[in-house]
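Would you mind keeping the following structure in view while I ask a few things?
Every protein chain of the complex appears in place save one, which is left out.
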Amino acid sequence: MSTARAIRAPQHGPYPIGLLTVLVTVAMLFSAFTAALLLRRTASDWIPITWPPLVWVNTAILLASSVALEQARRAARIGRNESVLNWISIGAVLGLAFVAGQLALWRALGNGGVFLASGPHAAFVYLLTGTHAVHVVGGIGGLSWAFARAQRGGFSASHDGLSSVIVYWHFVGIVWLWLFALLSAL
Amino acid sequence: MPELPKRNSTLEVLGVSVLLAAITLFTVIGFAHDWMPPVASRHGVGVDGVLRYLFRATGPILVIGAVAVIGFLWRYGRGRPTASPSTSHKTELLWSIVPVIGMMAVTEVGVVVKGMPVWEEIEATPPANALAIEVTGQQFEWIVRYPGPDGKFGRTSPDLVDKANPAGLDRNDPAALDDIVVRNQLHVPVDQPVYVQLRGRDVLHSFTVAALRVKQDVMPGIFTRALFVPTVVGRYEIQCTQVCGMGHYRMHGAVYVETPQQFHDWLSHKTGWLQQ
Partner (left out) sequence: MSEHHSSHERQSFWTHYVFSTDHKMIGKQYYFTAMFMALFATAWSLLLRIHLAWPDKTWPVLGRLFPGLFQEGVLLPERYLSLVTMHGTVMIFFVVSIALVSGFGNFIIPLQIGARDMAYPFLNMLSYWTIVPACLLMLGSFFVPDGAAGSGWTAYPPLSAVPEAAPGSGMGQTLWILAMALFIASFTMGGLNFVTTILNCRTRGLSMMRLPLMIWTLFVASILGILAFPALTAAAIMLLLDRLGPTSFFLPAGLVFGGTVLQHAGGTPLLFQHLFWFLGHPEVYVLVLPALGIAFEVVTVFGRRPVFGYQTSVWALLVVAVLSMIVWGHHMFVSGMNPAIGEYFSIATVSITAPFAILAMNLVASLWRAELRLSPALLFVLALMASVGIGGLGGVFLATLTSDIYLHNSYFVVGHFHLMIAVVTFFAIFAGTYLWYPKMFGRQLNETLGKLHFWLTVPGVIVGFVGMHFLGMGGEQRHLYDPNAYQFLQHLQWLNVVITFALGSAAVAQIIFLANFFWSLRFGPQAAPNPWEATTLEWTTPSPAPHGNWPGELPVAYRGPYEYRVGGAAFTPQNKPDFVAPSRAPVPA
């Protein structure tokens, strides 16, 4: 008990654990919403809404942004900082396009007579797309931070910070697929 | 300059010991006192039994803990030489198993052995001879409805609720015509099961009759229920026990447990609300 047992210095900086806690929080939030949705689904007044076709475009844009950011990760691993900055920009712009697209989606729903208060399904559609979009905006904030960091001097060999922001982004993309599937199936 | 106190005065140790003993005694004696209104329902006897069991089971645990702390304080707080505090891992593990087994035994006996039979009594299917009453909780009164001679509750609707028709009875439903409506009081005969269907019109309320050991939240949107057999004739106050707005404190009423004759007399003098 009393001999020095030097522990290995952590291989990574603090980002992976920080990322994990953020992902857990976000996952719990959408789990709570999912539980609420499933419970509410059992009520008799459920009127399913139909998605405007724009939703498919938005989904494709979000997936494309993830692809772009994967390129950024690869570029960082081989040290090509110029490439990293470009791919981050493309990913962020696509992310902004997604958010704009979701706002347009809301407008399309409204034109079809579907508003927040139109019924339980509609309420969840607005609630979940809105909360998700807020998390995408947060991700864009993270990307801006990563961009500024990369511009200043690139990421260290382990490029943990960049990797964390990108993994967060992918996670938010997966959440979107989950919500899309859930809201479509129910 | 080190500030660690060196030796406690015996007076101080005595004082703290007395304080801890006084706290324990205050708690135990207070819990032992019978504060509850006399029980007046069949399942209520079971509820009281669970409370009594829990006091008898947990009281000694508290006393043992207090004796231990005071004992340690007395022995180890007055500066006398003390052996090394090292303990083996095995000892520590053993002293973990003891509280685990002890607490699980005490508490699960309380919940399962003592408590479940009573809970099942409360949640049972109402027997065929149960007197059916509907109670609606709303800001800030209890609207009580009896089904009337036809034995059927007529249709109600929130749209029909107004000052002249507090239960929202639908004139077009023949079953509703003889429904008896009273405010803030229930009359029930003694020794007969009573099945109360509870509904809410606005916010959450909770129908509580302390003497009958009845408590059930009113949940707008669904029916909740209370089932009990009153065993002692008397008048027992109804409380609302779920905060419901500024009139929450005055949302009271009374349950009159009467002899069958008194109940019959009361009921037969009541006419249907819509027929008045």
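Observations
Think of it as A and B in the order they're written, each chain with its own count starting at 1.
One rule holds in what follows: a contact is a pair of C-beta atoms (placed from the backbone, for glycine too) under 8 Å apart; a residue touches a chain by one contact, two chains touch by 3 or more.
Everything numeric in this text was worked out from a predicted model, so none of it was measured.
Residues 1-7, 9-10, 12-14, 17-18, 21-22, 24-26, 28-29, 31-33, 35-36, 39-40, 43-46, 116-117, 120, 123, 127, 131 of subunit A touch the missing chain (whole complex, contact as defined above).
In the full complex, subunit B contacts the hidden chain through residues 1-6, 8, 12-13, 16, 19-20, 22-24, 26-27, 30-31, 33, 35-37, 46-47, 50-51, 54, 58, 61-62, 65-66, 68-69, 72-73, 76-77, 79, 82-87, 89, 92-93, 95-96, 98-100, 102-104, 106-108, 110-112, 114-116, 118-119, 122-123, 138-139, 157-159, 161-162, 201-204, 206, 208, 210-211, 213-217, 219-222, 224, 236-237, 239, 241-250, 252.
Methods note: only the chains that are shown with their structure count from here on.
Our note on geometry: subunit A versus subunit B, Cα centroid distance of 47 Å, whole angstroms.
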